[in-house]
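A single protein chain has been removed from this complex, and every other one stays in its place.
Moving on to chain A:
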Amino acid sequence: MEPLVIHTGNTAVLPRVNVDTDQIIPKQFLKRVERTGFGQFLFFDWRFLEDGSDNPEFELNQPHAEGATVLIADHNFGSGSSREHAPWALQDYGFRVIIAPSFADIFYSNCFKNGILPIRLEEEKVYRLMEKGKNQKYDVMVDLPNQKITDEQGFEETFEIDNYYKEMLVNGWDEISITLQYEDKIDKFEKSMNV
């Protein structure tokens, strides 16, 4: 997995609540057996018109959001289905950081397995970022080791993150390799529980 330490990038603002993973990647694209190439289908029903052209109304299609790598989203982002195709699509599209007041649990955990940093931040702070980025190109810097978000106009806020998740992202660890170091403990557990 690609490590994430300090990330600076342009933002895209998506001020919709309860964005579920069915919106992030609709079901017709879940039939693929590969892990790559999902970015072209991200937010498909919102992003494209009937004829396949870009929907000019959609937030990610605004010229100032072009090339965005930081998504500023609203409450309960990633709810619903556990499909990891959602973070695969976001990552493949180019997003490395998602900032929102709250995330759904399964989606939150899935992000870390794919080199995406989901940041929970108080609603008021997220809405301040949204104001700044909603109509113009707006860059933020995310410093994961110091758990800090800053911009060039003096915005500076810290965020909370579980230390285990943080280390996994900063080091780009493969979780299975870590777990296999505990194989003897798993063996012992199976013997003692008779499973």
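Convention: a contact is a pair of C-beta atoms (placed from the backbone, for glycine too) under 8 Å apart; a residue touches a chain by one contact, two chains touch by 3 or more; residues count from 1.
What we mean here is this: contacts and distances are computed from a predicted model.
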item	value
Chain left out of the displayed complex - its UniProt protein name, from "Tetrahaem cytochrome domain-containing protein", "3-isopropylmalate dehydratase large subunit", "Amino acid/amide ABC transporter membrane protein 1, HAAT family" or "N-acetylglucosamine transport system permease protein"	"3-isopropylmalate dehydratase large subunit"
Hidden partner chain, touching residue among A:T11, A:Q62 or A:S79	A:S79
Contact footprint on chain A, counting only the chain that is left out	15-18, 20, 22-23, 26-28, 30-35, 45, 74-76, 79-84, 87, 102, 104-106, 109-110, 113-114, 123, 162-164, 175-176, 179-180, 182-183, 185-186, 189-190, 193, 195
